[in-house]
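The complex appears here minus one protein chain, its other protein chains still in place.
Naming follows writing order (A, B and C), and every chain is counted from residue 1.
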Amino acid sequence: MQRQYVEIKNLKQLTGRYYLLTLAAPLVARSVKPGQFVQLKVSAQLDPLLRRPFSIHDWCDAQGNVEILFQVRGKGTRLLADRKQGDYLDMLGPLGNGFSIPRAPGKALLIGGGIGAAPLWGLAKSLHARNWQVTVLLGGAGEQFLVRPEEFSRWGRTIITTDDGSRGISGRVTEALPLVAAQEFDQIYACGPKPMLAAIYDWARITGLPLQVSLDEVMACGMGVCLGCAHPVRKGKETVYAKVCSQGPVFDAREVVWHDQA
Amino acid sequence: MQRQYVEIKNLKQLTGRYYLLTLAAPLVARSVKPGQFVQLKVSAQLDPLLRRPFSIHDWCDAQGNVEILFQVRGKGTRLLADRKQGDYLDMLGPLGNGFSIPRAPGKALLIGGGIGAAPLWGLAKSLHARNWQVTVLLGGAGEQFLVRPEEFSRWGRTIITTDDGSRGISGRVTEALPLVAAQEFDQIYACGPKPMLAAIYDWARITGLPLQVSLDEVMACGMGVCLGCAHPVRKGKETVYAKVCSQGPVFDAREVVWHDQA
Amino acid sequence: MTRPDLTTHIGPLTLKNPVMTASGTFGYGLEFAPLLDLHALGAVVVKGLTLAPRRGNPPPRVVETASGLLNAIGLENPGVESFLKEILPQLEKYAVPVIVNISGNTLDEYALLAARLNDTAVSAVEVNISCPNVKQGGLVFGTVPEQAAEVVAAVRANTSLPVIVKLSPNVTDIVGIARSVAAAGADALSLINTLLGMAIDIKRRRPVLGNVFGGLSGPAVKPVAIRMVWQVSQAVDIPVIGMGGIVSTEDALEFIMAGATAVAVGTGNFINPQATVEIIKGLEEYCIKENIAKIDDLVGIAWKDGQNGK
Partner (left out) sequence: MTRPDLTTHIGPLTLKNPVMTASGTFGYGLEFAPLLDLHALGAVVVKGLTLAPRRGNPPPRVVETASGLLNAIGLENPGVESFLKEILPQLEKYAVPVIVNISGNTLDEYALLAARLNDTAVSAVEVNISCPNVKQGGLVFGTVPEQAAEVVAAVRANTSLPVIVKLSPNVTDIVGIARSVAAAGADALSLINTLLGMAIDIKRRRPVLGNVFGGLSGPAVKPVAIRMVWQVSQAVDIPVIGMGGIVSTEDALEFIMAGATAVAVGTGNFINPQATVEIIKGLEEYCIKENIAKIDDLVGIAWKDGQNGK
């Protein structure tokens, strides 16, 4: 973990609300794991006050680059989208644990809902590099909410769904699950809205296959000190709170308490 | 008085800390008086919270432009300097009373200290257009704190002083007063730091010549409703508080209470 | 859908919508006439009046803080007589309910002010109890339940106008004050007034404000205001007018859902002098979009729905 000012090498709008941000951050590019994230200070003013967490979408050690793919949601992401090439950003990271990739190559299913697919790009790339066979289910509310739909197939078979039917199969990403057979896979990874993750878990648990999910909780510090990002997890018979930032954001889906918030 | 979103037609750095901002604001350009000001919202966020007051430096009815000459002082002016051509600013104005120009042309002395000379530009232009003979005393801490020193002579004889001697006469602008004889003038105008204004008043009162000063008080609303910008003035035998924003910013120096803040 | 009903009742007073102005931030309303249609507002609450004219505090009187504003105006005002003679007649023309905020340093002053406003064009009085009680060593009326109640009783006895009491947030137990004031005959409560704060000028090494202390307002205080509205609206049976940091429709909705029957825009007027009318429009649009027939149905929905909060 480092705190540094990093230069914006490029910032481009991909779709109506998605932006791809390329940062010069060689130290992070060298050490990052897929699924880890960074905390960016989007403004020098006191409102918005806190840093904003963003998954690392991609990285290139040779060029010393790190990429963030983000959606404009509120004032912080709006400010970020208004930054210009050459600006510097105060970045803290890499943070969190990241996805774990079993040593022996096998078949992986990656399921991403909306902007939740952002970290799956780097994961797919890593899996691909380690000779895993990758299948991707990419869903979004509409076409403009799909993360790089053209390009994902670079890493493996890609099935696309949109809620409004503007592209691929019409319906939620979970409705495409019957198109793939869980037992074919050695490892499932998912990132997206919590109801989607819960539905995927319900489907995956039947087969007992390992599912890693990346959770999204509101964060203050991002580094395990404020205890603000608590999510209930099972620890033996007990339910305790895990820190999504430092003990996650990736969890074994079996540990997560899905249907109880207390 | 209007509230409108105005486009930045141009923003250029004049010296290390001075910027010239050109705004497309035909309605204001048509009706403005020298010495009036506008309140600009420099950020859409809640910090900095309040608008910032800026004198109207120049205007062009034909082009529908209004110009602001500002100094980067703190976070609000920093944000303003970072804006780009084509951005829109939320502007309230014109506000305040402005300088009054006697009907019959005569000889005017304009004294500006630092950024305080910003509104004197438009005043000099107006006086010039009404066939007044203009003399300008332009002072600054150093060369980079002089407002358009090359160009001011367009309106009349211009004497320059700098505290550090980097240009013109070395010393404060008030030290150049002996170079001009008060009784030669029909009207004196001054804008700058309060001690400078007080010193000029001490000099001018001897001759009994009319002196108009533009005061600078911290403002919240800028339109006479918060009572935040109070400055003590004499009203008959009494001392009362005047609202610098709506009853000023230009005052007859004889009304102003100079040496008593209570 | 038909136009949603924004009508709001503040005790016996009916407002065409729940958006008012906060005292001291809207002058006497007239200043805003070039910028907005005063008649569109739920009500105009004017700058706090005292019996005699007051010249206010020495400058500096305002300083910006993080998302907030500290002010120490010191209740500068022309006095009630001058208001009634010179200002009210002009304001009457706009046909908007005018609520007069009153301040005193003794019970008598409050009583006399209330009596004087009776039988005028004023629609209601708002009693500012965040004033020092000079007979009790300067203790602020609004911080002691019994003294707050005495002020309200004195006003109540001297007017037939609706009495709104404006609470100070600088107390340990806002609910205790609210109950006491309601029992003394208040028709409605306004909250919050400003939080007591200050700032130091590190260059001069002295307090920034001429008066040392000032009142903190603006978005910075909104979480405290929302909390107090939530607590008080559940504890009393009279309507609550919520304020503290409202700059947008979303802010106004937060207050309404927390239990405010009406809302007031204060510091927000300085940032955007058209905030009030924009919020009225925003509330109407929200109701249409969310299919809400009456804005009243949203009042306190955050505690009425679901289990009661703490």
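We adopt the following convention: a contact is a pair of C-beta atoms (placed from the backbone, for glycine too) under 8 Å apart; a residue touches a chain by one contact, two chains touch by 3 or more.
Since the model is a prediction, treat every value here as computed from it, not as a measurement.
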{"item": "Partners of the unshown chain among those that are drawn", "value": "A, B, C"}
{"item": "Option touching the unshown chain, where A:8, A:49 or A:180 are the choices", "value": "A:49"}
{"item": "Hidden-chain contact residue, picked from the options C:84, C:175 or C:199", "value": "C:199"}
{"item": "Residues in subunit A touching the chain absent from view", "value": "1-3, 41, 46-51, 90, 92, 217-232, 240-241, 246, 261-262"}
{"item": "Touch list for subunit C against the chain that is not drawn", "value": "65-68, 70, 143, 170-173, 195-200, 202, 205-207, 211-214, 216, 218-224, 226-227, 230, 245, 250, 253-254, 257-258, 298, 301-302, 305-306, 309-310"}
{"item": "In subunit B, positions touching the absent partner", "value": "46-47"}
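In the analysis below, only the chains that are shown with their structure count from here on.
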{"item": "Cα-centroid distance, subunit A relative to subunit B, in whole angstrom", "value": "53"}
{"item": "Gap in Å, rounded to a whole number, between the CA centres of subunit C and subunit A", "value": "46"}
{"item": "Two or more partner chains touched - positions in subunit A", "value": "46-47"}
{"item": "Residues of subunit C engaged with two or more neighbouring chains", "value": "66-67, 219"}
